[in-house]
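All protein chains of the complex are present and in place, except for one that has been dropped.
Then we have subunit A:
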Amino acid sequence: MHRFANPAQFNRLADRILPWAKLVLAASLVYGIYLAFLGSPPDQYQGESVRIMYVHVPAAWMAMFCYLVVAGASFTEFVWRHPLAILAGKAAAPIGATFTALALITGALWGKPTWGTYWQWDGRMTSVLVLFFLYLGYMAIWRSMDEEDKAGRAASILALVGVINLPIIKFSVEWWNTLHQPASVFRLDGPTISADMLWPLFMMAIAFKAYFVLVFLYRMKLEINRRKLSVLRMSRVTG
């Protein structure tokens, strides 16, 4: 793992991955949008509004995945003191916050025609809102301190404590009464959704994952450049 602790080596690896991420993103997005609008039928009960599912569900998956990346990076920083791990958490947080906000907004837009309301304080929606606040808190801590190392450690503690929210999000639909339907894709007895709807869902999930890789690598390069800048500025001040 420490093989990629060297920023120059990481940048070389990122430069090799970036073109592939762009290619996968373009191909899966075009095909996913085609399937979402033209290659899948309207739902028997929800009608055309089911098409919102193809952005809402992958956004919700990504919101949780990005948090795992942030928490994993925080754990790696705490245990192994990996120099790039803390930057990885910082780079992933805005992407996760964006996907969480999108999950909330697209969920509200799906909820209005389906349930008759934009918002309900039920377990799933409230725990996803908490996830959004965790991201905001994590990013606020980074900005609140001048010393990056201290800020990173404090933000990491919040990220690790917040991991408890992930199983709450996942199982909230089983633990409490909710408007949300129970899990219909990742189930022990297999998905309960028709294959016509699973394909666009997975294609959009691949597109969002490729988007994450692309933007995450650019943001990692950005954080590495910011570190270099602070070192250069310090060396100028000290003479």
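Things to note:
Please note the rule applied: contacts are C-beta pairs under 8 Å (C-beta built on N, C-alpha and C of every residue); 3 or more make two chains touch, one makes a residue touch a chain; residues count from 1.
As a convention for this text, contacts and distances are computed from a predicted model.
Per its UniProt record, the hidden chain corresponds to "Heme exporter protein D" from the list "DNA modification/repair radical SAM protein", "ATP synthase subunit a", "Small basic protein" or "Heme exporter protein D". Residue in contact with the omitted chain (choice from A:Arg12, A:Lys150 or A:Arg226): A:Arg226.
From the options A:Phe10, A:Tyr67 or A:Trp110, the residue with contact to the unseen chain in the full assembly is A:Trp110. Contacts to the hidden chain, counted on subunit A, fall at residues 37-39, 41-42, 47-49, 51-52, 55-56, 59, 94-95, 98, 101-102, 105-106, 109-110, 112-113, 211, 214-215, 218-219, 221-222, 225-226, 228-229, 232-233, 236.
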